[in-house]
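Apart from one protein chain that is not included, each protein chain of the complex appears where it belongs.
Up next, chain A:
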């Protein structure tokens, strides 16, 4: 834990949270964009400090999303969509300060509850996961992909295509077992070194998503001001703690458990919490009209879920969200292998990181409350300055990480491709998750089949792998079963 209070790490936590708050507040940018674009520049600091910095950005972005949701009516990130429902009406009633303070307080409580749950569950889960062999690890990978199919809510063939695309990209370069060149596309030597996850992540989130935002907003993201006074914030803080506690409690716990699910993450967590808070409210009709519980539920949930998503990433090596997928990829680059062994081999790092979650949470609350007027002011930065800066940072940062022009061209290709695929509702997060997990999934599948002499029943007969595989298959076939049931009902009607 002492690692997290070293001067360098403390400084990185505060800088990371501030950067994250800004990124989260900017419409069109979320934690995943921030982490993907800024990951290459973290090679300046030691591995442990780098991941602490990125985790702080992740944390800050969850807080920051609410700022633009409330003051602009545009969610800073998808995780803050539900915050707009009641945050914007409250701001329009002249209570922007109350809305912002409620969001900050709820985020803090959500983050704290999640940190405690994380500290309790992580060592237990890591101990259980120590007994996992290749079949169990592959079954977990299958479950991670299956949750995207079963719970992702996107077009199923497009989701499966995205997952397989990411996995195939991960296999470009050399066959890990025979050492032979594989999938050297169009006979270009650049593919011999493979396609790094960062190339796809920056292409999708740094270039593709920005192009999409420019096209959607017609390049005209305009910002408005909010009336805020420091004095008023303290009375708002009191009012928020009295009027928004129910939503905070719901979001804090529900968000964590939804965040742990591999495909779920903070966005569904916040939407579900909003729905539950409305459902259990004595005055559900006030939701959508500026009810503080409608702000606290999604805000506490998205913070709680962001910590929850770290649980499977660190203990099992399976990311719970696209942002944690990029963090996981970064850890691999830094020579840290996520999974149960991390808790034994890198004890200092793990507990330092967990400690940094607590500090990030406090830092985010303090920076958020102290600088809300500054962040609102910064939101007025013209998008025509921010957008080219992001493109430049993506290209220069991408080169710094890969030192290869072939990869930069690939980033551009992925960015342009991602723009079209996004327009056509192809989910791209599964592809990023898959390119990170591919190098683990393929060898574990091959080792498992070698163990069983090619018999796939090994995934069903082992006590831990069996139930996981069955759940994964149910999730994969669930949408198909629902489709058949709907057709039957229609036919009967």
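As a working rule, a residue touches a chain if its C-beta (ideal position, glycine included) is under 8 Å from a C-beta of that chain, and two chains touch if they have at least 3 such contacts; residues count from 1.
What we mean here is this: contacts and distances are computed from a predicted model.
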Hidden subunit of the complex - UniProt protein name among "Tripartite tricarboxylate transporter TctB family protein", "Branched-chain amino acid transport system ATP-binding protein", "Homeodomain-like domain-containing protein" or "Carbon monoxide dehydrogenase": "Tripartite tricarboxylate transporter TctB family protein"
Selected residue (touches chain absent from view) among A:121, A:245, A:334 or A:391: A:391
Contact partner of the left-out chain, one of A:116, A:160, A:333 or A:378: A:160
Listed residues A:41, A:116, A:362 or A:471, member touching the removed chain: A:41
Contacts of chain A with the absent chain, listed as residue ranges: 41, 43-44, 155, 157-158, 160-161, 164-165, 167-168, 171, 175, 177-178, 180, 182-185, 207, 211, 214-215, 218-219, 382, 384-385, 387-389, 391-392, 395-396, 399-400, 403, 405, 408-409, 412, 415-416, 419-421, 423-425, 442, 445-447, 449-450, 454
